[in-house]
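Heads up, one of the protein chains got dropped from this complex, but the rest are sitting where they should.
Note that the chains take the letters A and B in the order they are written out, and that residue 1 is the start of every chain.
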Amino acid sequence: MTASPATPLLELENVEVVYHRVATAVQGVSLRVPERSIVALLGTNGAGKTTTLRAVSGFLGGDDARVVAGRIVFRGEVITGRMPHEVARRGLVLVPERDKVFETLTVGENLDAVVPGRRRLVTREQVFHYFPVLAERRRQLAGYLSGGERQMLALASALLCQPELLLVDELSLGLAPAIVETLMALVRRLRDELGTAVLLVEQNAAAALAVADAGYVLEHGRIVYDGSVERLLAHEDIREFYLGVGHRTDRVRYTDVKQYRRRRRWF
Amino acid sequence: MAALGGGYFKTSYEADLALVDTRLRRVALGALVVALLVLPRFASGFVLDLVSQAAFAAIGALALNVLTGLAGQISLGHAGFLAAGAFTTAALVERGLVSPLVTLPATALVGGVLGLVVGMPSLRLKGLYLALGTLAMHHVVLYAAGEMQARAGGNTGFTIPPPRLGGLVFRGTVAWYYALVVLAALVLLLVVNLQRSRAGRAWMAIRDRDVAAASVGIDVARYKLSAFVWSSVVTALAGALFAYHRGFVSVEAFGFFVAVEYIAMIIIGGLGSALGAVLGAAFVTLLPYVIDALVAGVSPDAAQYYVFPAKFGAFGLLMALFLLFEPLGLVGIWRRVRNWFALWPFRHRPLRASS
Partner (left out) sequence: MAQALATTLVVASLYALLGAGYVLVYRASRVLNLAQGDLLTLGGYFLFATAATFPGAPVLALPLAAALSALTGVLVYVALMRPMAGHPVFAAVLVTVTLGILLRAAIVLVFTDRTRHPLQNLGLSNPPRPLAGGAVVSTFDLVMVGAAVAFFAALFVFLKVSPLGIRMRAAGERALLASQRGINFHGVFALSWALSAFAGSLAGMIYSSNVRLEPSLGILGLRAFAVALVGGLDSLGGVVPAALLVAAVEVASVRWGNPLLSDVSPFLCLLVMLLVRPWGLFGTKEELERV
């Protein structure tokens, strides 16, 4: 673990999520996000990253999913099983992977629709300062924005929710590398200037680890490795499988790497 | 199915194909058949009439269940198909073609064509939109029937003489009891086999995900239409039966509420299950009589106008309760009870999720 203060901003303890009452998606997931930090949650497709984020940000009745074990603590308060809007108003705001803007509303209306949280951290002017392009497109329908602009609008409206912790799901998905770089830099700026902590869920491990302080690796619904960015980057298997810069000469298979699973819980 | 408790396995292809697989089931089925056969010797005409009505409803419910439960094509126009069948028969009888050998094939033909027409929008539309289309079609059919009735039926309806097959005349409670029960059993057999056929599997695939069904080579358009045609032919024939059975046909008998009743049958019974359709049909048919009896038991001199809304309301309430709390219907309850006995003394609980 990196330097972990006594009470992290967000803490997950052994969280288990079950879909449709029968399908376990994640199990025994524990992680902490300290204040003012950027934490990356890495993993392949279907590893349970999005489920973990959704568990934190809250499920709806229609999702037919629930946290059946463990607890989620935000600023010392247990928020397990709360409705998404209750979580959001506490300052824990999600930028979802898809369906992230209201397409039939204009950019301005997207920002107006937000119900701000309890603390006042960000003003509308600051948001337009970070995302000047949104100010220009204020009257356009969000449905006509490009992928990068949509992501900016999603970040901007999440910011207006006054987050202390932003949960960002696949910031890089479907975007050009140059835009990903800009957005990642922006995330870092938000943390540095506003003090917003960020939990980044990414398949693009290289982009995430470039800005993160610490990271977790999720596989098959379990945390299998964690540590500071330096520690993660030093791990041979992570370099091989997530960053593609390993030095192995033999082509090992993903499932062959035994020591990789050392943290798996068997009970 | 019967292997829930473990230990019972099918060892041959024939065993897997058999509709009635265990001895207990064969015995139970035999007992049911015998009971239905000898019922007229013991039961009153009223009871026979109730069973006949339930059997008649079961035919319509089974047909709707193929369309909605199996193929997933929602129809709010079931009463329209019934009306089409009944009025085709009435029109032919009016022109002197009274023989069922003429009217039934003609009715089936009309039903098939109507099913094709109503099914056409299903190639483009899904869910709610399709349901609205069928509902609109229902009103159009009723309009046509109303026009016909206004022109020829002396404004109140058409009188249909009892059907004749050679020297055989279907008249009286017992004859109709046998006719309807046998027909319902035949339709049930047909539907159960249809479910297991290529068409049945194709329908279920389309119901669950039409795009996926198309991608594994199912001709979605053909099977959607065939579900509509199949269902509407059977329902139109049921409409003809209705005409002969009641001996009278008028537009008022086929309102939107009738369509809702049929949907209630397959919902209350359990969507997609043939057994459920039969159970639901019996349940919905008998419910008004049960309520009648209850009301009479509680206060014998209750004003008649309380009885009708009470029936109506109880029906709505039950349907809502099933939709909200028991989407699997009576069949779901039945399976749970059966499993409870099969697994006793253990309780089967899937994972910790329900805690």
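Observations on the model:
By definition in this document, contacts are C-beta pairs under 8 Å (C-beta built on N, C-alpha and C of every residue); 3 or more make two chains touch, one makes a residue touch a chain.
Worth saying up front: this structure is predicted, and the values here are computed from it rather than measured.
Between the chain not shown and the residues A:L9, A:L94, A:V201 or A:I238, the one that touches is A:L94. Among B:V51, B:I74, B:V93 or B:M265, the one in contact with the hidden chain is B:I74. From the options B:K10, B:R26 or B:K126, the residue with contact to the unseen chain in the full assembly is B:K126. The missing chain lies against subunit A, touching residues 57-58, 60-64, 83-85, 88-89, 93-94, 96, 99-105, 109-110, 112-117, 157-158, 161.
Listed for subunit B, the residues touching the missing chain in the whole complex are 74, 121, 124-129, 131-133, 135-137, 139-140, 142-143, 146-147, 150, 256-257, 260, 263, 267, 305-306, 308-310, 312-313, 315-317, 319-320, 323-324, 327.
Rule of thumb we're sticking to: only the chains that are shown with their structure count from here on.
Subunit A and subunit B have Cα centroids lying 51 Å from one another.
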